[in-house]
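Below are the C-alpha cells for one structure; questions will follow.
Only one protein chain is missing; all other protein chains are in place.
As written, the chains take the letters A, B, C, D and E, and residue 1 is the first residue of each chain.
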C-alpha cells in the first residue's frame, strides 16, 4: 500500500495506461477442446484460462445423485507454472473456496431441473494467472456450458472492480490487486439483472462500495457483449475463432 | 525426573496443595449441547472437555453395519488451543490410539445388542488439556451416553493414578504426568466391579502397581458418586446445572 | 560416473569378483509363509525379498470387478530399513511406478480368464534392497503365484543388464547401478519367448542395446532353471527348502 | 451444507414466507433483528486469548495461540495471522469427522478476510527481526453447535478472542527474538463486525437460524468496520441477489453491525 | 482386528472353553505357556540392527536405522526414539494396504511405551550437541505373518534388534557432529519383556494365537523389566477384566517374562 502513488498517476492513468474505468484486453474462444462436451478459452490481461464442461453424465458415487436436478461440480485449479513462484499442484484452501463460489455463481444460471440424476462437470484451469482470475474463469465457464448445449437461463459474466487509494477502478491486474486497496469480484446474469457472485476485499466507504459494485455490473454487461460475439463466431462464424475486443479508451 | 523433589514436599503435600490421595476439583454438567442426542461437560483440574453423543442412527457406509448390534464410534480430539503449543488439528497417532481405548472402555457398558444395525457416535473434544484427559473424557462420555437415553449396563468412570518417585499418588496433573515417574489411567464399571481401561506408563514395583491400581479404582468409585449427582440434577433438578464436588482433604 | 575405472578392472573383473556376464548368487525358497495362499522368498546378491499371493478372492470395492477375468493387484514396497537411509513407509512415486510395471509383467502370464470376477493379490516386500530389486521381485512373485496354484501360461523371470562405461554387464548390484552407466531390467516368459517387462536407463549404442537386452534374456533363462528347481523342491522335495545356485564362473 | 428433510422444509418455508409477508419471523424476531448474542472471554486460560460465543443456539469457541515464526517473503516485517475452523462432528447430525470440509474452509477464509482487510490487528507491530522472525497469531475456531449463521458467530468469537488476547513481549538479543515475562495485548486497532443476511422468498432477514437457512435462497455476509466502512463480503449459496438488495444488505449490515460492535466492545473491554 | 466366520468361531470357542476348564488348550499348551519363540538377529545387514522373530506362526521383522536428528525442544540433550509398525497386507487375508491402521498405530505405540518407560535405551547417551544434534533411533517393524499376539512378537523383535544394533561413534568438531568409523553398540541398559494374556471364558491364557484371539473376550499386555517391575500395560478389546484378574495377570507376566527375557538375552548376547 506504500506504492499507491505509483499505481495511478495525477492524470488518473494507471500503470498499464488504462483509465480508472477501462478493462484490460479480453480475448475469447469457444469450442477449443476436442474431448470436452463444451469449452472456452479466455485471455484477459495476462490471465490465460481454459474452461471445459462434461455432461450431463452419470453420477459417481451414486449416493450423490440428486433426484430432481443435475449435480454441478466445479474445480478451479491453477497450473504450477501459472504464478510467479511455482505452486504445489495439490488444491490449496484458496482454490477450494474459489471452486465453491464459482460453482455457486454458475448453478443458478444452469437449468439443473432439466437434467435430473446427472452430473455436469466444470473444469477451470488457470494456465497463467493475473488479477481477476476467478471472474475470468466464470466468464469462460459459462461459455463452455453454453458450448456444451446445456440449458441455461442466462450467461454468467464476471468482472472485478476495486480501490486504488480511494479511487474506484475497474478490473484490477495482479499488481493492483496486491498493492491496491481493495478488490471486489462480481458475477452477474446480465439479462436477468441478478448478481450470482460477490466477494469483497479492502475497506470501502458506503459510497465507494456502491460505486465499485455498480461499475463491476456495468463492465460485466460490456463483457457480456464479447461473450455473445464469441458464441456467434462459434456457432455461425466457423470453428473456434477468437473474439478479441479491445475497448476504445473512453 | 530431576524435579521429583519439587513435586511433593517432605509433608507429602503436592505442588497444588493436594495430599497423595486427593483428587483435583471436578465439575460435571449433563445435557449442555442443543443438537446432540446426549452431552456432558467436565472440568477436572484444568481439563475442560465436552462429550457429545449421536445415535442410534443409520450406519454409513453400509458395509460397516453390524447385524446383531450397534457400531460404537468414538473420536477423542484435542482442540488446537488446548495445549501449551498449538496442536495441528489433524488427528495425531496419540489421538488415534486414545480414541480406540476410549471406545473399548465404553463399548462393554453399552447394551449394543439393543440397537442392531445402527451406529452410536461418541465425540470427545478436549478444549483444554491437563493430565488425565482420557479418563476425564471417558467419565464425561458415559454421562453423555446416559443423557442420550442409550441403554447401559453401568456407567463408566475413569481415574488415573501414578508415581512421584516411589510414592503412589492419585490423579496426576499435567506437571506430575510429565515430570513424575508413572501414570496409570484406569476406567471401571463401578457397580459391576470391572475394569474396562488400563494403561500403564512408568516403572512400578509389583507392590506399587497394585497400590496405584487399587487407588484408581477407589477414586473412580468416588467420582461415580459425582456422576450420579450430575445425572440426578439433569433429570430431576432442572436443566444443565453443574455438579461441583470439591473433596474434603482427608 | 567418475568412478567407472573402479567398477571393472583391466582384466574385466568387477568389484565383487564377477566377470561381465556373471550373476550374483541367487537363493530361492517357495512356500515360506503360513497365511498366504502362495509365497516365495528370494535372496539375490544383497536383495532379500518376500513375495506373497492371496486369491482368487472376492473383489472389494465391487465396482472394480472385471466380469470376464481376474483383477490382478500388485504392490511393490520397500521396508523402511531396506535401504541405506531410512525410507518413509508411505509409497513413493518410484514404488508406485514399479508396482505398475511388475503387475503388467505378471498379468500376461496369469490365465486371468480362468478366474472371472475375482481378485488376485501379489505383495512384494523388499526387506533389503540391492540393484535389481524389481526383477528379483518379479522372479519371486511368479513363484508365489505358482505356489498359490494359480493357472499360468509360463513363469515370469527377470534379470537386469546394463553398462559399465561401454562394457555390457549382467546383473548390476547397487553400486554398479548407481555409479555405472546404465541399467536395463528385463522380464521374460521363457517358454513362450516373450518379453513382459523392459525398462531402460542409460545411454546405449544400438549395438550395446541389443547386446545388453539379449544378455538379459539369456541370464533370465538361466534363472528360470533355478525357479524350476525351487518349485520341484517345494512340491516334491519337502517343505520350503532353499534352492541355492552359485553359478560357476565362465 | 446439510441434508434436508424436503417435506417438512417445504411446509416450513411456506409458513415462513407467509409470516415474513407481514414482517414476522417464526421465532418472533423482527426481520433485521439478530438473535441473542452472548460472549464470554478468557474461557481457555492455556490459550493466549479465547472466547465462547453463542448466537441463539449456535455455539463457537475460538482460541488464540501465539508463537514466533518466519515471515512470508513478500512481507518480511509483518506478523502472520492464520484463522482456521473446524465444524466439529458433535455440532450437528450432519457434520462429519475428517479433514476440513469445503464449508469449513470457506468459513475460515471469510472470517480471516474480515479481520485482515479491516486491519483489525496491526501486523506491522508483530514484526521482530525483518525477514527472520515475526509473531505468528493462530486463531482456531471450534464450531460446537450449529443452529445457522456460522459466519457471524465465528467472526464474533475470533474478534472477541483477539481483543482480549495477551502475548509475551519479545526483545531482540544477539539477533534472536527472546520472550520476556511481560504480557501485553495483541495490537488490535479495529473491530470488524460481520452481519449475515438471508433472502427467504423476497425478504431479507438478519442472522438466519438453521430453520431459516434450510428455507433461504441466498445468503450474504457483509463485514463493516468502526467507521461503517465495508471491509469484506461473501455472497453464498446457489442463488442470486439483485443489485438493489445488495445495497439494502449493505445498509442493514452497517446499522446492525453498529449495535453488535457495541456489545462486543462491552464484553471485551 | 479381523473379520470372523461366526459359525466356525462359536463352535471353536465352545470346544476351547470346555478344554480350558480342564486346564488344556486346543494346541496342547498349558495356560501360562507361550508358543515357541525363535529369534534371529542381524538378518538385515543394511540396518544398524535387525531381528526376525517367530512366535508360533506369527512372524515379525524389526529393523533399526540410526541417523542424526534435531532434539525435541523439551529434551535438548536426549536422543530420539521412534517405533513404527506396518501390518503388511501379506500378513493375513484380512490385512489391507494403505496408511497405518488404528491397530498398527496402537501396536507401535504400546511397543514404544515398553521400550521407553523401562528406560531400555539410555537416551542421555544419545545426545550430541545440546539443542542442536542428537542421535535418532528409528525402529520399523514389518508384521509379515499374523497368527495372534502381535504385541509380544513385535516387542521381542524390537528389543532384540536394539540389543544387537551397532552405530557409528560420533565426535563433535567445530560444533558439528561427525560420524567416525568406529562402531559401538546402542546404549541398552534394560530388557523389557511384554507378556500378553487373553481371557477366554473365565480363564486367562498366555500368548493367544489367532484362533484364541477370535474367541477371547479380553486381552491385556503387561511389560516387565529385569527387576520384575511393571513398566507398561495395555488392556485391549471391547471387554472388561476384574481387578483380581489384573493382579493375576501381573504375576503371570512377571514369571513368564523372566523365562522369555532369558531367551532374548541368550539370542542377543
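The rule is simple: contacts are C-beta pairs under 8 Å (C-beta built on N, C-alpha and C of every residue); 3 or more make two chains touch, one makes a residue touch a chain.
Predicted model, so just to flag it, every value in this text is computed and none were measured.
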| message | I'd like to know which visible chains would be in contact with the absent chain if the whole complex were considered. | response | A, C
| Options A:50, A:143 or A:215, residue touching the unrepresented chain | A:50
| Looking at the whole complex, which of A:44, A:123, A:209 or A:224 touches the chain that is not displayed? | A:123
| said: What does the interface between chain A and the hidden chain look like in terms of residue numbers? | reply: 33-36, 39, 46, 48, 50, 52, 54, 57, 75, 77, 79-86, 89-90, 121, 123, 125, 127-129
| remark: Note that chain C touches the absent chain at residues 93-94, 96-97, 99-101, 103-104, 107-108, 182, 184, 189, 192-206, 209-210, 213-214, 217
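Assume only the chains that are shown with their structure count from here on.
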| task | Taking chain B out of the count, group the remaining chains by whether they are connected through touching. | result | A, D | C, E
| query | Steps needed, at minimum, to get from chain A to chain E via touching chains? | reply | 3
| Which chain maximises the distance between its CA centroid and that of chain D? | C
| request: Starting from the mean Cα coordinates of chain A and chain B, work out the distance between those two points in Å. | output: 52
| task | Treating touching as the only link between chains, describe the layout with one word: line, ring, star, complete or other. | result | line
| request: Would you mind giving me the full set of chain pairs in touch? | output: A-D, B-D, B-E, C-E
